[in-house]
Structure formats: structure tokens, C-alpha cells
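Since the structure comes first, as C-alpha cells, the remarks are kept for the end.
Removed: one protein chain of the complex. Kept in place: all other protein chains.
Chain lettering (A, B and C) follows the sequence in which the chains are written, and residue indices restart at 1 in each chain.
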Amino acid sequence: MSQATLRVQKISGHAGPIPGEGMQREDQVCKLVDTTTCIGCKACEIACQEWNDLPFAQTTFDNTYQTMPTTQWNFWNLIKFNEQPKEDGTMMWLMRKDQCMHCADPGCLAACPSDGAIVQYTNGIVDFQQDRCIGCGYCITGCPFNIPKFNPTTKKVYKCTLCSDRVSQGLEPACIKACPTGCLHFGTKDDMKDLAEKRARQLREHYGFENAGVYDPPGVGGTGVIYVLHDATNPEAYGGLPANPSIPWAVRLWKTPLRWLGNLAMLGGLVGVTLHYLRFGPKTVHNGESEKRS
Amino acid sequence: MTNGWIDIKNTDMMLIEGGNPAENHPCGFKWAIEAKRNRNAKMIVVDPRFTRTAAVADLHLQIRTGTDIAFLGGLVRFAIENSRIAKDYLVNYTNAAFIIRDGFKLPDDGLYSGFDPATQTYDKSTWNYAEGGDMSGKAGGGTAVPHAGSHGQDAHAAVPPALPENVAYDLTLQHPRCVFQLLRQQYSRYTPEMVEKITGIPQDQFHKAADLFTSIRKDGDTKKVGTIIYSVGWTQHSSGTQTIRTAAILQLLLGNVGRAGGGVNALRGHANIQGATDMAGVFDLLPGYLKVPNPNDTSLDAYLKRITPKPSKPGPWQSMNYWGNTPKFAVSFLRAMFGPAASKENDWAFDYLPKVDRNYSWIQIWDNMYRGSVKGLFAFGMNGVMIGPDSKKNIEALKKADWLVVGEIYPDETSEFWKSPGITPEEMKGIQTTVYRLPCAGFAEKDGSFTNSARWLQWKNAALPPPGDCRLDQAIVAQIFLKVRELYQKEGGKFPDPILKLAWPYGDPHNPSLSEVAKEINGKALADVTDPATKLVTKAGQQLPSFAWLRDDGSTSCGNWIYSGSWTEAGPQLARRGTEDPSGLGIYPNWAWSWPVNRRVLYNRASCDVEGKPWDPSRRQVWWNESVQKWTGHDVPDFKPDSNPKEHLGPFIMNPEGVGRLFMPIGAVADGPFPEHYEPIESPVANLLHPNQSNNPVVEKLKTPLDKYGTVAEGFNIICTTYRLTEHYHYWTKNNPANVELVPEPFVEVPAELADEVGIRGGEKVKVTSARGEIIAKAMVTRRIKPMMIDGKKTYQIGIPIHWGYRGIAEDEGRTAHTPTNLLSPTVVDPNAFTPEFKGFLVKLERV
Amino acid sequence: MAPTRRDFLKLSTAGGVAASILGFDLAPAYAEMRALKIARASETRSTCPYCSVSCGVIIYTQGDGAKNVTPFVVHVEGDPDHPINRGTLCPKGSSLQQDILNERRLLKPQVRRPGSDRWDDIAWDDAINEIGRWVKKSRDATFVEKDAQGHTVNRCEGIAWTGGCTDTNEFNYLVVKTMRSMGLCYIENQARV
Partner (left out) sequence: MSTNALPHTRTQSGSEDRILRYTLAERVVHWVAGLSYIYLLITGLAFWSPYLFWLADLVGGGPTARFGHPWMGLVWSVAIFWMYTAWREDMRTTPADRKWAKHVGDYIRNHDENLPPIGRFNIGQKQFFWLMLFGGIALLLSGVAMWLVNDIPWSWRWLRYTAVLVHAVAALLTIGGFIIHVYMGTAMVRGGFTSIIRGEVSVAWARMHHRLWYEHVKGASSREK
């Protein structure tokens, strides 16, 4: 078993125990995105594309500074721009880096049917293994953040890897490194939460943002990407950050109770017909000659 | 920048105006964010648009473009009226106490004393200090003692007026003609009501900003520091220099100059704009800010006499007057230029230098090319058609040139002016210009040094060879020069001496190594040179340790005195990579090398009080060390190191006064010793301070048929400003697929209300027309620019980024309209810096 | 699992069809780490050519400097040691790789002759010869030795130099030397505008 496999704590579509479960001591890594110091420069967008050698997309102007409406299979990191008027007539220009949130309880992984196409390492990174991806797109359905994107040519789904290649070699993710203002920060989840809470407190105490807070949604078990928001009561204003994300109930229903019910039903059906055969046997044609080719 | 990028983290208060560092200098802007994060610093952004900088500011004021002096003047007034000033600093470190000559008049009618309407220039003789001693307590006398018969006489003198050696002063600042009282009087007109009418900033918002910015001096606090950060949003106006002067005045009033976290910080635009200015890539300078000789400088002596200032100060004070060393810098420069050919006998080859008698600046090149006197143009990495102003005029000018040599790495608009949009095949046949387009090397393929806006010289290494047939820029210039020299050698011609005798001591003359050149710039001893104080000797042939070693007797050579010390016998100081920061102030003394003499914060003597103790002990940079009788500290003291504070040597050692100039005497600026608000050349309103003198009186309009200026009466009723985006770099990244992806097309930012009036929606195409041309781009309808009330009238501003032309990825794919933004901008410049007014002009907006 | 091509080969050669049916044994490592693409690339410390912050960048080029390699850029990233940018880069700095390795780069000298509607290739030597000839012609035609007052001015008014914002100090110095020695007054730079 490779060292890498030992570092896997969740595997999609996997039957039986996880080979490396509980086998490694490792801190959870986390990206902190402080939206209050994001200047929407898009350095992270390009750093991501450059590091991952992703092809550039042809875009068109759409009355916004935002590069494109949503992340794409070749564009894993998108700053969302939102003009937000305030009550006093002034305005805010909210910018938020949108990317895979690396949920502790990842909806994509829960939805994925392919063994090992999505794994979660012990450091919390949720990574897609495209050579095992079958292209069903269930992960797209499972994600509460609209992140994984399908490439129609390769028929595979792609998203932010949290630069697992860099992180595994002791480097920070490319976006984190690039961020000019330091609105992006990288470290252990504990440290980032601590930093985020301190910043939120500073915003409340010194900058008049009474509702400043940290976004680390419990509905998905917390995320490997956490935000500091000026107004944590209204994450939707930041380009549709869901207020209370969780794995869609449909996916949960589908993947757990319905699956077990279905399995039981199918098994029951097979057992039933078997028992029926054992008890009653085949119908033979009576009333005269019997079926010749029984 | 007086300070540096990292130093911004030490500030408590930021005023960002005329700049958009979050977009244009994102990596430097991190230090502004650090100040917010670590010091709870506040950030005020004043900009015509709600920019990405404004998005992280604590306060954004939307200002009408080109009215910054009115706003800053209002701040000056507020600070004085509310006693939010650094009194000790003001008295001791500025010329606030200096008394101005009788006869000097403030511009209540828009004109200072001495204006000559015929020549559109000032006789500046009254803009001077009065001669005399301590006038403290003599304020009741009413007037200072004027220098008998001085004014009126200077105007006709062959030698320009000089500063008096013994300046009259009043340390109580009560004398009615002292600089402080004049300053108060000048800006007393800049009331919040007036500021509102001119700038469009509502009074309550102005008050909020003024109160916040000056709060650092609330209740006599001297510990806190504020910084002012600006960029081309200030310089690219017909009153650009004076806007920056107003900021300097405000910072001197508040005692913020020379201190960590303070200063007046020009972000500068591009990689080596600072270096290009230092190295005199501009017509009016020689390297190291030596003034260029003019025809009246009939000898080196006359030249040196003219450009070497003498101390001018109150009698008991001292002034170092560092420019007093000018002859050493100039002679050493001539020795570097012409080597052995420059000798004492031939005035160090002074006559080899061209003498400049008028404005040869950027727009004059195009004007005179259009008029036919400029026959040939070298454009190396300089896309003049795109840069404008008035791209059309530049294209027309190029049609009249004999030849054009373009050195570039991408196909650019200037080299292809002859096939710019609208030129017919017939017309093309008529264009007789020969154009050479030479493939140069990119940054990664060259070594050499850049100087950033914090004055750091940083050596970079070549990572790979140039592709294809590309050649290094220095090789191309060397080869052209050597070819010209060869022709003059063989054939003779007009005054060939300077060409034949130019020092060209490089190992491979056809491809000089930049390290050789860098060593030449640093300077070396041509004979053994001894330092009189330490008796140390630099031997002939050795690199000089610093400009303190320069001599005016020909025993030293130095290409640029301010860079002396960058490549010493100890090696390339500009390539140092020490990451230590012992002070924690972000000085990094061992990283690269900062001019002058590795000093990171200019005027840092002013970070201490008169006794030499830091204003804020928690941010101490340098201080007077009584025990060793020396100035010591984390930074290199910008001062005479052994000058006891008791000597009262002025901290602004480059000024003949030794102190900071609230009042700019005589020749330093063309348009007034104090800044005054003038409207941009194209403005929707008359100047509310003096409607009869609306524009800057010394600003000249050009006069070819192409130089047109629009008015509201002609329908140009919308204010337009131009700017850059963080995703793009000038006219370069339109060749970069990554940047084109981020922002693919040109656009016009239009206030939502204006869009409703004109009937346009976001993404639709609009036509913007100025008196000079029109462009077509998509509309970005936004609430980030609001309509403004200017003198009671609803006024709209729009904004256009400048990055697209007719060659580029999107352009070549036909996704854009091929209309450079600078087709719109006017050919008018600031009278001091000659920078065009790109940032404010009039247009009309229509739906396409 | 989703067998890759390699797995298929393995399958057929090993004849492990039965194993495949039962879903055993074929699972490769669950997390094959992507290789670090700059692991052994050469690092060159340089300075970003864009704005005046002058961020330190590291240019990663293929090859270890061996004689038989023409290096090419594989990645550009901020220099973490640089005190100002500390490894960060803006979107322009982050895309420098595309600037260095760009299909739009000019690669050979070209000339557009008077009246022509196209670029023609020209040899370097010919270009330098012609330019030198032009310079001499224009200089000799427009050179002023003395002005109207009889003062020596020694200037050439017929040629202008415009330099870019990404010229190094050393290059700018050579421009000052060569152009001033030819008597040019029109020496301007992006620094002005």
C-alpha cells in the first residue's frame, strides 16, 4: 500500500473499509479567505491556471469585472464580484474567491459512484482522480457550492485540487502564494479558524462591521476553505454563497435510505422468487399432455 | 516615494487619491492592508470611481476628476482651522516661519503676482523670501522689510533671481507675510461649501474625511503618522505638479514627512519609470537629476553656477544644501560620458552636450514631427500611437516622418501606424515613412537593474536566451551607434566629435554587458582619491564606495551620482539578497540597494524632534546618539551624521533652505508658489474661485489643426477619465492569452443613471466622442460611479480603461472595435512636468 | 474502478478477467499524487517587468543547464524571499510565463518600405546599415551648432528617442550616452506619460 493511499480517509464509491483510515496523523489544512481584504485582482485565478497548466478560455464582456459566470472545468478559481448598496447610500463592492470548499463532509464524494474517483486525504483535501472518474456528473449534483465542472471532451469532471501536488511536497497552494494582499492564507484548520475569528473581532471592534464573522458551514461538517465576511448573516450577497449549505437532501435520500431500501427490495425480490420456486415449483401444463420442452 | 512599499505598514492613516494601488500595484498594496490588519489603520480613498481600492477602504469619496487641489486645499484649511497641525515640526522643519517679500500677491483672481499674459509666463521675482533676521514678535509692524529695490528689477536681469542667504523669519508664525499666514490666507477660500461645489464631494462626507485624516494630530498628538499615496491620477492633469505640492504641504503641516508610515508616496506607473527618470530618460535632465544645459550656459562654469544652489535660511539655522556638490556630480558625469576626451582644457567636453532651450517633451515630439521638423524616431518599447494623447495626431505625425525604428517584442500599433484602421490602400501608397521593426529581448532574457518606486535598485538575471533572431536591446543600440560612428569616421559630417569621442569601453563593443555598464554608472576613481575626514583612499581604477567620493577635478568618473554605491569594490550591492529586518519597520537594509546611499526613508532626520529624539519611540528609524555624538539608527540617516541637533541643521538637506517648502520660491515651479485650483483644460464648469481665470494660466494649448479642445456648448457635456485595470498592463498584455481571458474587451464604465438617460444597458455598444476622436466599446453600467452635483448642476463622469488598440489577441480575432482610448485624450500638458492631461476631458456618449 | 488503458493491458496480459469480475485486486493506489512540475527545473531570480513595485519572481526553466539543452520556461512564481512581494504576484505577474513563451513574439527584423502595404524581412546587418545611414542623414540635415544668439548649442533637432518603461537602468544610461552624444534633445520615456 502506497504512502499516498495511507493518507486517504474517504473514498467515493468504495466497498468495504478504507485502506488507510486512521493510519496517519495529519493536521487538516485550510484556506482562509478574508473577503474584507480581497481586492478582486484575480491573481489567484491566473496562478491557479498557470500552476495547473489549464488552457485559457475565450470569454466575453458581461457588464462585470467577473471573469466568467461560474467556475469551469478549466477555471477552478473565480472571484465573484457583487455591487452591494448600503442603507446610507454608499456602497460596498464585495469580492469573493469561489472555489472548491473541500468540505469535511463532501457532497461530491457522497454522490460519486466510482471507486476512488474522489478521495479525501487525511489533511482534508478533497481530490478528484480523473483516471477513475466515469463522468456521470453525480458529484455536480452532490455539491452544494456549484463547483465541479464537466469537460465534454474528456468526459471527466474537474475542480480545485487545493494543489494537492504542492501541498504534498510541503508547498502552499498556488492561489495562496499569489494573493497580493494576503486576503488568502493557508495553514491548519485550527490556526485558520483562530486567525479568522481574530480578524472578525477586529472588524467588529475597529471597523464598524457589527455582523462580521466567519463562514465555516457546519452543514457540510465545516470546510477546508473558510471565509471572513463583513456580514456573516448574509453570505448570499457574496455571489451566492449558500447561507446554510449541506449535501442536498435528495442526494442524501438517494445515497442512504433509498439505497438500502432498494437493496433490500431487490434482495427481497430475489429471495421471494427463489422461495416461491422452492415452495411451489414451476407451473406445469395439466389438462392433457404436459409441456414437452420443460 | 519618500518612503517605501513595506513602510506603508507602519502607518496609522492613509489618504489614497490620484491612485488606485489595489488595481495597479496589488503586491505593494499588501502593506496598506497590513497596516489595517496590524495597526487598525484607516484608509480614505478619493477617486472619481468606486475602485477596487475603494472596495477595501474605510471611506470613499467620489471626486470630480481634476479637482484634487480643491479637496486637498480644503484639508489644509481644516487642519489649520482646527489646529490639527504639528506645530514644532512646522516651525523648525518647514519654511512656515519664512517671511515673503512685499509685492507678492495671492491668486484671489486666479493669478499670482508677476503674470505676463503675452508670454503666458510669470515673472517670479516676488515669489521669494524677504532678506533679514528674526521678525518674531514684530508682527504688529505689518510688513516685512522688503529687500530694497529688489522686485521689478529681477524681471529684466540676465541672471534669474536668487534666494536670499539670510532669510527673514518669525518663529511665532504671526507675521502677516510669513509663509504660514499666507498659506492660511490662501486656503481660507477653500471652505467645505466651496469644496463641495467644485469637487462634488458633499460637505458631510468632506468633513468626515477631513476629521478622520487629521485625527492623527488631534489634541497635540505627535506619535501617529499618516501617509498620502498617489499615482498618475494626480500627475496626468494640467495641474498635476501642484496637486502633489498640495499633498506635500498637507504632509508638512501634519509633520508626516520623513517618518516611518508617513511621506508623500508616488507609486509611479511601471517597472522602471523611477529608474528612467533617475537616469534622465527625459529631455530636461541629465542623470541624477542634473538640469540639462541651456544655450545661456556658455561654459561649464556658467552652467554649474546656474544649477548649483546656495543656502538660503534664517541666520541662526544651518542648511546642508547638498546640491552645493553639483559640480562634482556634473564633472564626474562628463568624465563617464567622454572618458579621456573630457579634460580640464576643454571644459570637460561640456560643449559636446546638446544645449536645450525649450520644451522638447513627449507631446512636442509629435507636434514637431507633424510639423515636419522631426524626421526620424526611435521607439524602443514605447507604443507612442497608443499612449497618445490624441493617437490620431501621432499617427498623422508618423506619416510625415522619414523613418521610424521600433524595437519591440510584440507587433504594436506604432510600428503598424501605416495600416491603422481607416487608412485606404491608396493612402498607404502615399505614406513614405520607412519603418524598421526590430525584435528585442523580453525581460526574462535580459539582465540589468530596475529601480522601483521605493528607489530600490534590483539586479535581475537572464533566465534564457532570446528566441529566434531577437537581439538584446543594448546590442541593438550599440550596433546602431557604432554604425553611425563608423559613418562619421569615414565620411565626416556635422560636429562628429562627441560621437567619435564618446567613451565606449566595453569588452564586446557590439554587445556591452550590462554589468560593465552598471559599474560605469556607479563610478570609479581615475586617480587615487582620499577622503579628507577618514583619510581612506580609493585607488585609481577602483569602484567608488559612494558619491561622497566624487570630485570636480576630473579624478572621478560616475555615470549617475545618485546610483554611486550601487556597485562598489565589494561587488554588486544592487544584487544583495539579505532578508534581515532588525528594526521590524520593513527597512531590509541588506536587500538590493536603495538610492541615495542605501537610504530607505528620505528626510528621516525629520522623524525626530528638534532634540533628535524620535517623535514615536515605537517606530524609531534614526536618532541622535548623544554618547557617540552621531546620528545612528536602523536606516541610513538622511543627514550630516555628526551634526548635533543644537546646530539646527535643516532635515531637508536637498533644499537650500534646509527645510520643507510650504511656499515654493522663485523658479522651482512655473505656476505659483502655492497650489491653486484650476479647472482641467476641458471642464464642464468655470472655475468657481475665479471664473475669469478658469484654467491654469501658464498652460499652453497646441496649435496644429489637429489640436482641438471641446466645450460643453459643443455638446461635450460628460467628464471622461481614463485608467488602467489590474488585469492588464498598458498595451502589452493584450498579447497575453491569460490576461485577455480575464478582461477580453474594451469597455466604458457608465453611471447607471446616465445609462438610463441615454438608453443603454450593460453590454451594449456605445460611442464615446471627444473633440479629437471617437471610440466604440461596450458599456459597463454600474452604480460605482454616481452622478455628481457640481455647483448645483447634475454632472456625469465616465471612465474608460486604455488597454486595447488594433493589434492584440482579441483585436486580431475581430472581437474589438480597434479604437485606442487615447484617440480621445487632449494634447495638453502640466506646465512643470509636461505630463499630458489623460485623466480629465470632455466627451459625449451615444448608443451605437 | 475505472480501468485506465494501462489497467486494461494488465488485465489482458495477466488474464485476470475473473479477478476483474469479482472486483478484486485491481485497485491501484487510491491517491496517486501529481508530480511537482518544477521539481528539478532551473530557478532564475528575476524582477517582474510590469509595475513599479518590482516584485521578485522566480523563472523556472526546463533543463539543468547542460550544454545540449535550450532552456524553456515551465513556470513563473513569486520569490518568497523578496521583502516586498514575499512570493505574491498580481494577475499580470502570475501570467508571465505566457509573456515569455508567446506565439505572438516578433522573431526577425522587418522593414516596411515607403508606400508598401506589407512587412518585408530584412537581415540584421542590412537593417543596422540602413538605420545608421538614416540617422546620419537626418542628423546632418537638422544639426544646429549655434543658435540665433550665437550660443553654441550643438543639438540635433530632427531625431527623437522614445524609451519604454521596461528598459533597464543600464540600457537607459547607454541611451543617454549614445543619443546625447549624437546631439538629441528629444529624449523621452514612458516616465513622462
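Note that in this section a residue touches a chain if its C-beta (ideal position, glycine included) is under 8 Å from a C-beta of that chain, and two chains touch if they have at least 3 such contacts.
Computed from a predicted model, the values in this text were never measured in an experiment.
Among A:Met23, A:Leu54, A:Met68 or A:Ile140, only A:Ile140 touches the chain left out of the display. Within the whole complex, the absent chain has one touching residue among A:Trp93, A:Phe128, A:Phe150 or A:Phe186, and that is A:Phe150. Checked against the full complex, the candidates A:Gln24, A:Thr70, A:Gln84 or A:Gln169 give a single residue touching the omitted chain, namely A:Thr70. Checked against the full complex, the candidates A:Asp115, A:Glu172 or A:Asp231 give a single residue touching the omitted chain, namely A:Asp115.
Think of the hidden chain as still there; on chain A it touches residues 13-15, 70, 113-115, 132-138, 140-141, 146, 149-150, 152, 155, 157, 240, 248-251, 253-254, 258-259, 261-263, 265-266, 269-270, 273, 276-277, 280-294.
One rule holds for everything that comes next: only the chains that are shown with their structure count from here on.
Once the centre of each chain is set as its mean CA position, chain B and chain C turn out to be 28 Å apart. The geometric centre of chain A is 38 Å away from that of chain C, both derived from CA atoms.
Taking each chain's centre as the average of its CA atoms, chain A and chain B sit 49 Å apart. For chain C, the set of residues that touch two or more other chains comprises 78, 85, 88-91, 93-95, 98.
Residue positions of chain B touching 2 or more other chains, listed in rising order: 26-27, 30, 726-727, 737-739, 742.
Those residues of chain A that touch chain C in the shared complex are 1-2, 4-5, 7-8, 11, 15, 19-20, 41-43, 45-47, 50-51, 53, 114-117, 119, 121, 127, 129, 131-134, 161, 164-166, 168-169, 171, 174, 177-180, 182. Within the complex formed with chain A, the chain C residues making contact are 1-2, 4, 23, 27, 29-37, 39, 75-78, 80, 85, 87-91, 93-95, 97-98. Listed in rising order, the residues of chain B touching chain A in the complex are 22-23, 26-27, 29-30, 33-34, 36-37, 40, 50, 52-56, 58, 60, 726-727, 737-745, 747, 761-763, 778-784, 815.
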